[in-house]
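Each chain you see keeps its place in the complex, though not every chain is here.
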Amino acid sequence: MLIGRVVNSIWSTRKDESLVGAKLMIVQLLDTPEEGRGKIIVAVDMIGAGIGERVLITQGSSARRTAGFEDAPIDSVIVGIIDENQSEVSLR
Amino acid sequence: MLIGRVVNSIWSTRKDESLVGAKLMIVQLLDTPEEGRGKIIVAVDMIGAGIGERVLITQGSSARRTAGFEDAPIDSVIVGIIDENQSEVSLR
Amino acid sequence: MLIGRVVNSIWSTRKDESLVGAKLMIVQLLDTPEEGRGKIIVAVDMIGAGIGERVLITQGSSARRTAGFEDAPIDSVIVGIIDENQSEVSLR
């Protein structure tokens, strides 16, 4: 899995039927030793993460092992919110 | 998923049978903090995206969870068109 | 999928049984904005691509959705040859 920070919601009115009702969030990955260099992805949010929160992301076919998305064309999902008191340093 | 911008169509007369009739689009990914550094991929377009539009891309085996491509050798598909009013800044 | 250029054939006499008879080609990917920076991979060629031709590559488990390789340990396959008249510029 990867750690990321939720940057924003994303709006896509014209999309695959199976994504209708899915909460799609833009996340910047925190996976590089240098700050702010992580890639920007979009993940389905199943946990209720807010903008600015650090989240745990699962990618690939495993992302479809989430309730309701077994047959949907998704490849990234938020599977957890990282506890506030987990200091930034520990991620480096 | 990843965000990208449709750059062009791509023509491949000699191709795998299961791709005959598929609309193949060249997309530059918008997944890097620096502008214009994203990779160039080819995705099957199921939504009707036009050149210049920003799209949502699903990759890997999940790309095959799209109607008609369950058994096709594809690994990238356009699953949504990002709404016009979603400002560029919010993607950074 | 990714675009690449066929560089050479590759010979591997001692290999997994399921790859015996497979046409293996070395391909340089054309997926980076900067020329000549793409990675070098090996793909099974199902279409009959020649050295120097630009090809369409599918990777991951989807590569096994090609006739005869459903149970083979392969993760990259050539699924199309890009038409000659598709100008290089359009790939940037």
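Just so it is clear, A, B and C label the chains in written order, and each chain counts residues from 1 on its own.
In the analysis below, contacts are C-beta pairs under 8 Å (C-beta built on N, C-alpha and C of every residue); 3 or more make two chains touch, one makes a residue touch a chain.
Quick caveat, the model's predicted, so the values are computed rather than measured.
Depicted are 3 of the identical subunits; the complete assembly encoded in this structure file consists of 5 such copies.
Assume only the chains that are shown with their structure count from here on.
Relative orientation of chain A and chain C, expressed as the C-alpha superposition rotation angle, is 145° to the nearest 5.
Counting every residue number used by either copy at the chain B-chain C contact, under half are found in both chains.
Mean C-alpha positions place chain B and chain C at a centre distance of 19 Å. Looking at chain A, one finds that residues 61 touch two or more other chains. Those residues of chain C that touch chain B in the shared complex are 1-3, 30-33, 46-48, 56, 58-66, 77, 79-83, 85-86, 90-92. Interface residues of chain B, counted against chain C in their complex, comprise 7-8, 10-16, 18-19, 24, 26, 28, 36-43, 60-61, 63-64, 71-76.
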